[in-house]
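Partial view: only certain chains, each at its native spot in the assembly.
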Amino acid sequence: MKSFTEYLTFTLPARVGFVNITSRLADCLARSRVQEGLLLCNAMHITASVFINDDEPGLHEDYKRWLERLAPFDGSPRTYQHNRSGEDNADAHFKRQIMGREVMIAITAGRLDFGPWEQVFYGEFDGRRTKRVLVKIIGE
Amino acid sequence: MKSFTEYLTFTLPARVGFVNITSRLADCLARSRVQEGLLLCNAMHITASVFINDDEPGLHEDYKRWLERLAPFDGSPRTYQHNRSGEDNADAHFKRQIMGREVMIAITAGRLDFGPWEQVFYGEFDGRRTKRVLVKIIGE
C-alpha cells in the first residue's frame, strides 16, 4: 500500500470565497503514483470547507447569498454565544457545516474518477487568515 | 490490496426523488470479494446526492418539503444568478449540498457494517436526465 500526504495553504482576502483546487489534487495524485485507491481532501480549519460542485461564477454568488440566509453573519455576542469568546465568526461554523468538511474521491486507472461537471473547491467562511487543507492518498 | 469500481445509472422521471440502492452496494461488495476495507459511494453529478437514512416513505415526503423550504425551486434568473446560464436548477445544487455527495461505509467480515436502520439512497434533485453513481471498494 502506498500513501501520500500534502498540505495546501490558503489566505483569502475576503471573509467568504471559493477557490477551485481540482488541478492541485490532480498534481498530488500524479506525485503519489497511485493507480487504484482513495483520496481524502479536508479543510483543517473549522470555519472552512472542501466541497465538490460546479465551477460556475453565478452559482458561487448564489451559494454566498443562500448561506447568508440560512446562517447570517452577526458579530454580536447576544445573537451567538460563541461570539462571547472574543470571536465574531459563529456564522462561519454553521456555513461550513452545510458545505461540509471533506470529500472522498475515487482513484481509478491513475486518475481522479469524476463525473462530467465535478470540480473541487476550498470554501472559506472566515478569511483573511492563513489556513490549510490536507490531501491524503492511499492505494496501490 | 484489492480494488473494485462500478458505475450505477439512474434516470428518474420526476425532478426530485429517492431510490434505495443498498442491495446494489451489497452486490458490488460480493463481487469485489473484499472482507475488510472501505466502500465509497458518491453521486457523479452535482445536482444529486448519495446519503444514508431511513427507508420510510413518510420521511421521504418530509425531506422533499423540508428541502423545498430551505432551498426553494425558482427557475428565474433574477432569483438565482446560476439560472442566467440557461439552467433552472440552482435550487438543486443547494439541496444536494444539504443531503451530501457521498457516503463511506465500513466493510467488516465481508459485509456492509450498518446500524439497524441504515439504508443508502440515491437522491435526485434535477431529474429527467441520466446520471451516474460511483461505487469504489478498497481492502483485502
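Here the chain labels run A and B in written order, and each chain numbers its own residues starting at 1.
By definition in this document, a residue touches a chain if its C-beta (ideal position, glycine included) is under 8 Å from a C-beta of that chain, and two chains touch if they have at least 3 such contacts.
Since the structure is predicted, the reported quantities are computational estimates derived from the model, not experimental observations.
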Homomeric assembly size (copies in this file), of which only 2 appear in place: 3
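Definition applied: only the chains that are shown with their structure count from here on.
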Rotation angle (°) superposing Cα atoms of chain A on chain B, nearest 5: 120
Interchain centroid distance [CA atoms averaged], chain A/chain B, Å: 20
Parts of chain B lying in touch with chain A, wherever the complex brings them together: 1, 3, 5, 38, 40, 42-46, 70-71, 80-85, 90, 93-94, 96-98, 100-102, 104, 131-132, 134, 136, 138
Chain A - residues contacting chain B, complex: 1, 36-38, 51-54, 56-59, 61-63, 66, 70, 98-100, 103-104, 106, 108, 113-118, 138-140
